[in-house]
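Only one protein chain is missing from this complex, and each of the others stays in its spot.
Chains here go by letter, A and B, matching the order in which they are written, and residues are numbered from 1 within each.
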Amino acid sequence: MPDGPGPQQPESPPPEPRDPASQRPEPQRPGPQRPGSQPPGAQPPDPRRPVAPTAGGAAADLAMDEGAALELPYGGTPGGPVGRPRSLWSDAWRELRRNPVFLVSALLILFLVVISLWPQLIVSTDPLACDLGKSQQGSEPGHPFGYDTQGCDVYARTVYGARASVTVGICATLGVALLGGIAGGLAGFFGGWADAVLSRTADVFFGIPVVLGGLVFLSVVTGTTVWPVVGFIVLLGWPQIARIARGAVLTAKEADYVQAARALGAGNTRLLLRHVAPNAVAPVIVVATIALGTYIALEATLSFLGVGLRPPTVSWGIDISNAAPQIRNAPHMLLWPAGALSLTVLAFIMLGDAVRDALDPRLR
Amino acid sequence: MHQPVDAEPPPEPEPPPRPGRPEPLLEVRGLQKLYPLTRGVVLRRRTGAVRAVDTVSFGLGRGETLGVVGESGCGKSTVAKLLVHLERPTAGTVRYRGEDITRLSGRALKAVRRNIQMVFQDPYTSLNPRMTVGDIIGEPFEIHPGAAPRGDRRRRVRELLDVVGLNPEYINRYPHQFSGGQRQRIGIARALALNPEVIVADEPVSALDVSVQAQVINLMERLRDEFGLAYVFIAHDLSVVRHISDRVAVMYLGRFVETGTDEEIYEHPTHPYTQALLSAVPVPDPGARERRERILLAGDVPSPADPPSGCRFRTRCWKAEAVCAEKVPELAVPVAFRGRDRPVAHPSACHFAETLPLDRPAPRHVRQAPATGPSGPGGPGPDGG
């Protein structure tokens, strides 16, 4: 029998009213409306009147309106939705706003982003304008952090160094999250051989020691921009996110609401984008935020080893590297960039923690 | 396909529980689902199979309610998934209006899905927490754009909310703002959106509080009468199933062991498992405490990966004899009752089927067998302990 999406039951007997949407003039309760019973929904608890109409045939009344009392407005609806619609995201946001850890770290990160975009706001000195004559001198008016070996202003270099770190951190995290999230998500959703291939590949990349890999990779691919470093971090970082995303998708995929959508006839695209992804994205966000801090630290490490960013790019890692041998004569050269680096990494990790608390209260 | 151990041969007349029951809407024949058990990661070897559903057959008429009862692990949820095509059967057919839907895919499958919908057990996991109630109930219209014109969808969602007894103003709320009973109503509204003819409900009230259960049962009954829905109502609670069902099937280890109208099953059970199950249900009436004799079954349900030979119930049955281990009893009217009137003469898969009215004292059977059950058939072992 052909059964297309057109009109249903072509040869059915004269249809009963079975279209809930169009053939129902009014809401119906089971059984006829009895005289004396109130129309549903219209039950303001008037203290001077019996709350229920018929005190005598109590049980009969109970049977009448199984749904009516749902809307009974009592000190808020009992058990029902109170107040405004609240999505899980808006709940998380409310939670975040009240978390002091989040406020502190967010302010710090905001500040970092601003000065990496417009360092001129707080610095007037050029970080590359150096005066060898002032090599390793301490602080003086206008140059609060003193000078490094080359005679460059440490304050200016510390502020300008934020740009490289933040750029590498954000770009690498975006790359890792996109690549890892998509790869892991698809693998988890479709499973099968694609999943097997991806998982083994991820294992291989996991096995590469980060520093050794960086020394090899970045001594081959060189450049003065941040991109080789970003590329390297993405290359080694994506398996971590892919694993998280795969696990989250595997969990979300099994949920009843995904089965329900499938039973309605939803295609894979809809299932993935509408049902699975929104419910699997939270752990990815959390891990990515925490990873951002570690990527900044990784960039500094690579730069320290001389394979990351190269001069004339200003970077905390380079400055720390230059300052390390001079730690006895001029500790300020090391302390300021190292302090800035630690604070930045800490800020992102704290942010990640706060986000995790807000997105998944069960983890607490 | 395999040999059909057909339950109800189609010509066998059943008393129509409701006026007007022409050809069955849903016709299930020899449904079977095996989940392979594998070992090894790289080289997968099949080591066996879990026989979740094994040769299940039944029919469902328009506006009729078939209750399926069984204990956990008996395969009743798998039956639900097979019916709504969330799983593909290993063998057997599910015919909807004569068309086998188990082999369908793509567009044709999508069309059939409009007519067979499902209500899930857990109201807390069956609604997407990131979507508003309006989006959840409206999603069927997005998936099947032909079902309602775009501009009309919002209105229809509101009407659906009203039909299931929720305030239409809640359309923008999220599921976590509702209680369990309200969420189950949302799930029912979603299933109702496309005007299906069949709704498969898998334990729809077992996660709800007692006083809320009755609301949802009443709602489902009202909707059935209003929209002429047919239900496959799956539950472990025998009282709930009796209340809502026209016909009842008792399931044990992947098979239907007894089918009949609610009166036939509940007043005149002929299969020992049904009898034991019924006698074990606590009745909310302290007066019945003394009157009631309980059949206490020994041991636990065997693993569906390694079901007993012959009759699957024999390891816990007090009537088991040698023949039970050798011959699979067919689900048919037992020989003893052929030609007799309906209440006792209904399909029952037992070699020794006999009626055992609940008010008559039953053999109290507390045989303490090891959990796996005896390996041999074992004699008729009444009154073991």
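Worth a mention:
In this text, contacts are C-beta pairs under 8 Å (C-beta built on N, C-alpha and C of every residue); 3 or more make two chains touch, one makes a residue touch a chain.
What we mean here is this: contacts and distances are computed from a predicted model.
The chain absent from the displayed complex carries the UniProt protein name "ABC transporter ATP-binding protein", chosen from "ABC transporter ATP-binding protein", "NADH-quinone oxidoreductase subunit N", "Aspartyl/glutamyl-tRNA(Asn/Gln) amidotransferase subunit C" or "Spore germination protein YpeB". Touching the chain that is not shown, out of B:V240, B:L253, B:L331 or B:C350: B:V240 (per the contact rule at the top). Checked against the full complex, the one of B:L278, B:C311, B:L331 or B:C350 touching the unshown chain is B:L278. Annotation: of B:I217, B:L253, B:C317 or B:V333, B:I217 touches the absent chain (contact as defined above). Of the residues in chain B, those that touch the hidden partner chain are 71-72, 179, 181-182, 209-215, 217-218, 221, 236-240, 242-244, 262-263, 266, 276-289, 294, 296-297, 299-301, 358, 368-371.
Everything below uses one rule, namely that only the chains that are shown with their structure count from here on.
Averaged Cα coordinates give chain A a centre that lies 42 Å from the centre of chain B. The residues of chain A lying in touch with chain B in their complex are 1, 3-6, 8-9, 12-13, 15-22, 24, 27-30, 41, 63, 66-68, 70-71, 79-82, 85-89, 255-257, 259-266, 270, 274-275, 278-279.
Within the complex formed with chain A, the residues of chain B that make contact are 20, 22, 62, 81, 84-86, 96-99, 107-115, 117-118, 120-122, 125-132, 139-140, 142-144, 146, 148, 155-156, 159-160, 162-167, 170, 172-174, 176-179, 182, 185, 187, 190, 192-195, 197, 214-215, 218-219, 221-223, 226-229.
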